[in-house]
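My questions will all concern the structure given below.
Note that one protein chain is taken out, while the other chains of the complex remain in position.
Here is chain A:
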Amino acid sequence: MTTSGPLLYARSRALPVTLAALAGTTAFAVWAARLLDAYLDPDRRVPVVALAPLLAAAVIGVSLHTDSAELDRTAVRPWWPRRLTHLLALTALASALLPAAVLGEAHTFGPPAMIRNTLGCTGLTAAAAVLLGARSSWLPAFGYVSAVYLGSAGARGRAVTVWAWPMQPGAQSGAWAAALAAFAVGGALYVVRGARPDGPRA
């Protein structure tokens, strides 16, 4: 039992469960990369690089939910510093953990692509948390990444690196620009406005 404010905040956002889920996602990604024999051909890491960040972003997005949104609005201090810390800390943690699944061959679906996709997917879920509510925040990113995963294989043209950023193998600047823009816009939206209440005042 503790009545320490920051610890109560962490428990109110289910952060212990979130940390465990991020660790579980990493373990799953490492296991999947081995299952795919990715060490033989780095291109086999595509599903891991596309889906593991999506799972991590979903976990982060759901953690943005609050059960007492109405009471939270009466807080004396502005919420944006707590929201910023919450989002950055979890994104940094996911970005540090997930590359462990795809070490080596950095230019072909390696750690940079994993970090880029983690940033982009988290930006999408943060924006969705503001617009739809935290509990449904994983849906748009899931739909987008799934569509790109299934539909970008034969696509050609310079714009592909931008709209199909989750499927780019490495340092394509267009893909990085799109993912960073998604993170910046989604993150800023969430930090300023907070998640849309999921309850009766949604």
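Following the convention adopted for this analysis, a residue touches a chain if its C-beta (ideal position, glycine included) is under 8 Å from a C-beta of that chain, and two chains touch if they have at least 3 such contacts; residues count from 1.
Here is the rule we use: contacts and distances are computed from a predicted model.
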| item | value |
| --- | --- |
| Protein name, per the UniProt record, of whichever chain is missing from view ("Multiple sugar transport system permease protein", "Cytochrome c oxidase subunit 1", "ABC transporter ATP-binding protein" or "Sigma-54-dependent Fis family transcriptional regulator") | "ABC transporter ATP-binding protein" |
| Of A:69, A:114 or A:148, the one touching the omitted chain in the full complex | A:69 |
| Touching residues (missing chain, whole complex) on chain A | 1-5, 8-9, 11-12, 14, 66-78, 199-201 |
